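Every protein chain but one is kept in place in this view of the complex.
Up next is subunit A:
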Amino acid sequence: MSTGHVLLGLLSRGQQHGYDLKRAHDDRFPAAKPMAYGQVYASLERLHRQGFVEPVAVQRVDGPDRTVYAITATGRAELTDWIETVETPFVHVANPLATKVTVALLVTDTAYATTCLERQRASHLDAMRRYTRAKTDPSLPIHEVLAADYAIAHLDADLQWMESALQRVAALGEAIAT
């Protein structure tokens, strides 16, 4: 995720200063790490140098001066370009769970690898239960529902892989033994 593009997206709704942008970011993206003020100001300076934002006013309210920024036409074009660029699907080639199963088979046997997989599965399901419970609270804000959807979908992918692995573990054990 690009911090600059997120800030451009927030500015597309209207001009804001860094302090408000940081708060808007943390509200909109609760699953993301809170944005540090230093990171916001550094990104705004970079966006300014690139011509994507411009300072339009300076506000002073009981404290230091706050520069208010607005998105430029070039910034809007850049934002559109970023949104419309399809992300390359992330392929989990290096699967730490698969590595562990293979190592378990190297040092012991199918029964042991199965036990390890079942315990991992139980742990994943516990996590999924927590997200599911959180989601059934009707007061959960919609962006947090979406964040939980994402977590559940990824846990579900791992769980489906583990179900297949449980059915294939004997065959893998035989392949490793030969």
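Methods note: contacts are C-beta pairs under 8 Å (C-beta built on N, C-alpha and C of every residue); 3 or more make two chains touch, one makes a residue touch a chain; residues count from 1.
Just so it is clear, contacts and distances are computed from a predicted model.
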item: Protein name (UniProt record) of the chain left out of view, among "ABC transporter ATP-binding protein", "histidine kinase", "TlpA family protein disulfide reductase" or "FtsX-like permease family protein"; value: "ABC transporter ATP-binding protein"
item: Footprint left on subunit A by the chain that the document does not show; value: 107-109, 112, 115, 118-119, 122, 124-125, 128-129, 131-132, 135-136, 152, 155-156, 159-160, 163, 166-167
